[in-house]
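All protein chains of the complex are present and in place, except for one that has been dropped.
The chains carry the letters A and B, assigned in the order they are written, with residues numbered from 1 in each.
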Amino acid sequence: MRETRLSLGWVGGLSQTSQIVTINVSQSLYLDCSASANITYTVTQSNIEGSQPFNIGTWSCNVDSLTNFTLSADMTMTSTADILNSSADDFSETCTTASGGGTPICGAGGTFGPITLGSGGNTAGSLGAVLSGNVWLNVSDWDVKSIPPTRSVSGTINYSVSDSTP
Amino acid sequence: MRTPRVTVVLMLLTALLPWGGLAQTSQTVRVTLVIPQPLFIQAVIPSITVEITPLEIEGPQPFKIGDWHVNIDALTPYRLNSSVVTVDTNIFDAGPEDFSTDCDFADDFGVCTDKTSLSEPDPQNRRGFGENTAGLNGADFRGEIFLDIRSWDVSTLPGFYLGVILFTTTDTTP
Partner (left out) sequence: MTRKLLIALLVGAIGLSLSSGLVAQQNVTIEIGQSLYLDCVPPVQPGDIYYIILQADIEAPQPIDIGDWGCNVDAVTQYRLNSQFTSFSAPYVVNADTSDFTADCYSADDFGACAPNQSLTMGDVDPNTRRGTGYNTAGTDGADFEGDIFVNMGVGPAGWDVQSSQLPVFVTGTITYTVTDTTP
């Protein structure tokens, strides 16, 4: 919290008064990843034959910041019973674009666990920093149970911003 | 001599779906086998040329004039027959009935008969019978050929008799 006191003087006046203005900043970072639509992807024969990992979707986040920030992501699997060996480390993300205020730059991305997607600074006066990229899947160690029925795995990618000011 | 019969087997495998076709976990291949002819026969002896000498004339009749040997590849049970066909002669009363034969060896599921005629129909001219020979070098049949000249009347010299022994295989599958 920062507090600023301003003194207002009457030019040539006899009386004097003051006005106290207090600005509370309870949150310096705001994250909006609503542009990262849910991904539902069906693996095809060409995916199996193609290079691993293969693209299964995109992500995009908007960061409004009053401080230096780091955008990170991690994945939590919610359903893996259908496919042996499936786990979060089969998924990965890359950052391909960083634009908007706060001079954002892409991070290295990588395979889940926690990964850094990008970073930036104060975005005041802009619509925020926009970072976006791709979501990838590697199925080379999967062992799918007998089909039918259709088998699936599910998970949730969690995006977070954190203050990187030392 | 009967032309050796030819057996041809045709195998056709047809893939019902091409590479990169509809995704699937099973695929069928059609097989077609065509067998135009199931018997092969080959004579493996040279021609026989005999000059009759006083020794043969004086000797017991019939007397041996040579050997025969055929090889048979078969995909079916068969019988083997042989007959003499006269091509030309200047000897009166010379003919196929003067010739006789025996079968004294057969292998690879071949079996000899005891018939000796070279001038009568089956079964008198039957040399033997056999079975499928796949995987073998074929059934070999061997025997001897005899001549009886007691009925011959040679009036023109030199007398000659030219004939052909015809070996025939016949499918005996009912």
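Please note the rule applied: a residue touches a chain if its C-beta (ideal position, glycine included) is under 8 Å from a C-beta of that chain, and two chains touch if they have at least 3 such contacts.
Please read all numbers here as calculations on a predicted model, not as lab measurements.
*Asks:* Would you write out the residues of subunit A that touch the absent chain, in ascending order?
*Replies:* 19-27, 29-34, 36-43, 45, 47-52, 56-57, 59, 61, 64, 75, 82-84, 91, 135, 137-147, 150-162
*Asks:* Could you pull out which residues of subunit B are in touch with the chain that's been left out?
*Replies:* 6-15, 17-21, 23-40, 73-77, 109, 131-138, 171, 173
We adopt the following convention: only the chains that are shown with their structure count from here on.
*Asks:* Could you please state the distance in Å, as a whole number, between where the Cα atoms of subunit A are centred and where those of subunit B are centred?
*Replies:* One centre to the other, that is 90 Å.
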